[in-house]
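Note that one protein chain of the assembly has been removed; the remaining protein chains are unaltered in position.
Now for subunit A:
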Amino acid sequence: MSTTVLPPPKETSEPVGFAEHSPLRRLLSWEGAITALLIFAVLVATFGVEGFADSFNLANAQLDIVEIAILSLTLTLLVVIGEIDLSIASNLGMCSALMGVLWNAGMSIETIIPLTILVGAVAGALNGFLVTVVGLPSLAVTIGTLALYRGMAYVLLGDKAVADFPAAYTTWPAKTLGSLPIPYPTVLVIVLAIVVGIVLHATPIGRSLYAIGSNKEAARFAGIRVKRITFWLFVASGAFAGLAAVIYTFRFSSARADNANGLELTVVAAVLLGGVSIFGGRGTLPGVLVAVLLVGVLRNALILDDVSTETLMLVTGGLLIFSVLAPNAVTWARERWRLRKLSS
């Protein structure tokens, strides 16, 4: 072992070696790659797929990913601290079913909307309670509540559908900003994204999220209230699911128990594709948003191109694996190259 000493001074004095490990460079390379992929996809879709650049279609494409975008915001925060919430789509379904029930009971929409978001937040609080107070792993907890909340949706509404919401609300999601192809929900997503982005990237709380994700114990000893933050992130995740439920229900003008069934996996895929490490402590919100857009472009272009939605699954899954495999391969190749250079 002592015969093959690696020359440490050379390594540390090399400025390139230093830059390689700087978070800035890593961030740039990851986001650069995924943004390039997005631009490439948009270009291909614009010139290769008929009707993609049509402004009506562009608005539709955005609507198609509104819920994914909303859910991905809070999921990003949770994954950054090393937790996961798989119950978001079920929570959405439960909230949607609840809207149907409340509307049938004669409640006004103005009361239903805040109530739905509140119920979503309470459902999130249950996740948070089980994770922080009882001390259970979030993966197991949210697989449980995934079944529980979807089950509650069926208990609430059965296999019926409530579709007679007032037109003033159901037409709202499709309305656009003047003549721009930007529907109202997109504006909402942008506002939320800015708020969450600022919290994550420009506040002490945001920094502490990375600290928690990197090392929970160390973060706790550093005085970060790990449990409290974790709890409130789960609550936020639930509230966002409630909000997504409101938009989803109005968008399709239909409250059903199976609304957004299985959407959680698309959201997780988007977050991981956006460069957030599943082990926590790494990832940025812009990266995730670019990934959500990429998923949206692919969905839309493939559907327009009459490629079956099933091929879409192949592409989504492939992208997800690729997104983790590629950086691993690059690191591995770089390491090999470095070792060879050192040994020669």
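Definition applied: a residue touches a chain if its C-beta (ideal position, glycine included) is under 8 Å from a C-beta of that chain, and two chains touch if they have at least 3 such contacts; residues count from 1.
We adopt the following convention: contacts and distances are computed from a predicted model.
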Choosing from "Energy-coupling factor transporter transmembrane protein EcfT", "FAD binding domain-containing protein", "Autoinducer 2 import system permease protein LsrC" or "NADH-quinone oxidoreductase subunit N", the absent chain's UniProt record names it "Autoinducer 2 import system permease protein LsrC"
Contacting the left-out chain: of A:155, A:180, A:218 or A:342, that is A:155
Among the options A:272, A:290 or A:303, the absent chain makes contact with A:272
In the whole complex, of A:141, A:162, A:193 or A:293, the residue touching the missing chain would be A:141
Against the hidden chain, subunit A presents residues 84, 130, 134-137, 139-141, 143-152, 154-155, 158-159, 261-262, 265, 268-269, 272, 278-279, 308, 310-318, 320-321, 324-325, 328-329
